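Just one protein chain is left out here, and the rest sit where they should.
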Amino acid sequence: MSEQPISRQTLPEQTLPARAMSGRALRQLPLRILPAPLLLARRGSLGGRGSAHLIERHARAYRHTWLVLASGFVEPLFYLLSIGVGLGELVGRVKFGGQPVGFTSFVAPALLATSAMNGAIFDSTFNIFFRLKYAKLYDAVLATPMKAGDVALGEISWALIRGGLYACAFMVVMLAMGLVHSAWAVLAIPVALLIGFAFAGAGMAATTFIRSWQDFEYVTLTTLPMFLFSTTFYPLSVYPRPIQLVVDCTPLYQGIALLRGLSLGVVGPGLLWHVLYLAVMGTAGLAVASRRIRKLLLR
Amino acid sequence: MTAPALRVGSPQRYDRVAGPGRMAVRAFQPWLVNYRRTWRGTIYSSVLMPVLYLGAMGLGLGTLVNQHGTASLGTVSYLVFLAPGLMAATAMQTAVGESLYPVFSAVKWQQTYQAAAATPLRPGDIFRGHLLFTTMRLTMNMIIFLAIMSLFGAVRSAWVVAAVPVAILTGLAFATPLDAFAVSQKKNDQAFNMIFRFGMIPLFLFSGTFFPVTQLPAWVRPLAYVTPLWHGVALCRALSLGTADLAGALGHVAYLAVVAGLGLAAGARSYRRRLHV
Partner (left out) sequence: MGCPLGVPKYPAGPVIHFELSQALGKVSDVPDPDALIRASGLTKRFGQFTAVDGIDFELRRGEAFGFLGPNGAGKSSTMRMIGCVSPPTGGELTILGLNPVTQGAAIRARLGVVPQEDTLDVELTVRENLLVYGRYFGLSRQVIAERTARLLEFVQLSERANDHVEPLSGGMKRRLTIARSLINEPEILILDEPTTGLDPQARHVVWDRLFRLKQQGVTLILTTHYMDEAEQLCDRLVVMDGGKIAAEGSPRELIDTYSSREVLELRFSTFEHDQAAEKLTAVPADRIEVLADRVLLYVDDGDAAMAGVRGLALEPLTSLVRRSTLEDVFLRLTGRRLEDG
């Protein structure tokens, strides 16, 4: 539900304004997610301290639209509520890790993971494409001592800062609604940031290959089915075995499984595989994005 | 290079202003011309979205709901309950998608509306021209939706055919006021995010599409009942299940028509104010 069926618009967005596109994207996305200060300190091919300047630039730019930023938080709240009062009643309890759990408790961590994905994808695709092709922001940035790696890292970090704030707010609501069942849930926020990092890296790498607004259809065509089918609303056991294997491979499923395990207290060493998967995905994305941005802009 | 001879002050000039209907058709044409180049992509999502949603929610989540019992849904399967509601919700989303950004872009970013306003077209013609296009898109999407939901086996009555015009009317109840709003936006599209966040998303989630409105706390229900989407969902569902009665149907239709009519009046006014400053 976090993505609505989109009627493709016939007019402007396709050429003009990214703003149209970003606006359209914005409405599809409930939450965003995270970056890590330790990443900021890294130097070398993946970017360095310069990225902090880009983060500052974005923070300044968003001061003008803080209301939009702040109100983004109510969206996941609506979703949680509708599941709490509506679907939760219809479904009753779901079996997870051998224990029956309330449907809302079952879905909430998945919504957090989806928000992390959507937020990171929004920031790293629509926004970056606009800055790359229309606002010519990076042309201006790279005319200074900043490096391509700074740009890539700066963008991902910004996406993660935003996402981190939203994730914290979401966790507060989950606590208040009594949807957190384990102390392991304190790890939910860093994990949400990790999910954001994985998708932001992959999203940014993908963005450097995008040619026009039309191509963003592919982004939606990837994220929407993932949202609907990666066990957000029902356990993996609903599917026949072959489909289970496919779902198991999607990055969103990895994130959902991780967050659900932590939140419901079903924790084992197996969760580390999910962590590794997401970390590799983000790092690879970041490396590709840095190289591609350098190629695109420093010709 | 010699310039060709041009003619000016052409003699057939006096019959160029036609009645409102024909003028609206003139204003409709550029949308159509534009659509000719993008229709493939839209058909793609018009087909894919219902398939994904009906599959994931109707069938996937449906297994859990059906196991738990569907007495509160009128003892039909979750898929059968969900499909007609989703049809009305899809109409709303189509209408919103065709209203806010395309209209704002036409008046602000591309200024195609200003170009049209320099011709014999009046602001009201330009408004109705866009509504014609929205109606066309709604009709296409609703027919596609009906076909897909039939393929999913989510239909219980032949009356479901009447749900198509009802869903179109539901869409127009959103399109007319949102057109009026979009065209009046002077600076930027920021307000649209708020409309999505505080308008469309709550409507989508709480207007009876995914679960009966009776599950909402009693004090919230009246809020759901005033929304056009609830009327669209309720009537589409009644038609699809074959449980519609005449009085109820007329009531829903009348409500939707009044909202669409008010939007029509508001739109004519705000188009005039924006284009004839």
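Per-chain residue numbering starts at 1, and chain names A and B are given in the order in which the chains are listed.
Just so it is clear, a residue touches a chain if its C-beta (ideal position, glycine included) is under 8 Å from a C-beta of that chain, and two chains touch if they have at least 3 such contacts.
Just so we're clear, the structure is a prediction, and the values are computed from it rather than from any experiment.
Checked against the full complex, the one of B:L48, B:V65, B:V103 or B:L121 touching the unshown chain is B:L121. Listed for subunit B, the residues touching the missing chain in the whole complex are 1, 3-11, 13-14, 16-18, 22-23, 26-27, 29-30, 33-34, 37, 110-112, 114-122, 275-277.
Here, only the chains that are shown with their structure count from here on.
For the pair subunit A and subunit B, the distance between C-alpha centroids works out to 29 Å. Subunit A meets subunit B in the complex at residues 1, 4-14, 16-17, 19-20, 23-24, 26-27, 65, 67-68, 71-72, 74-75, 78-79, 81-82, 85-87, 89-92, 94, 103, 214, 217, 221, 224-225, 228-229, 233-234, 238.
Subunit B meets subunit A in the complex at residues 31, 34-35, 38, 41-42, 44-46, 48-50, 52-53, 55-57, 60-61, 63-65, 68, 70, 72-73, 78, 90, 93-94, 97-98, 101-102, 104-106, 109-110, 133, 137, 141, 188-190, 192-194, 196-198, 200-202, 204-206, 210-211, 215-217.
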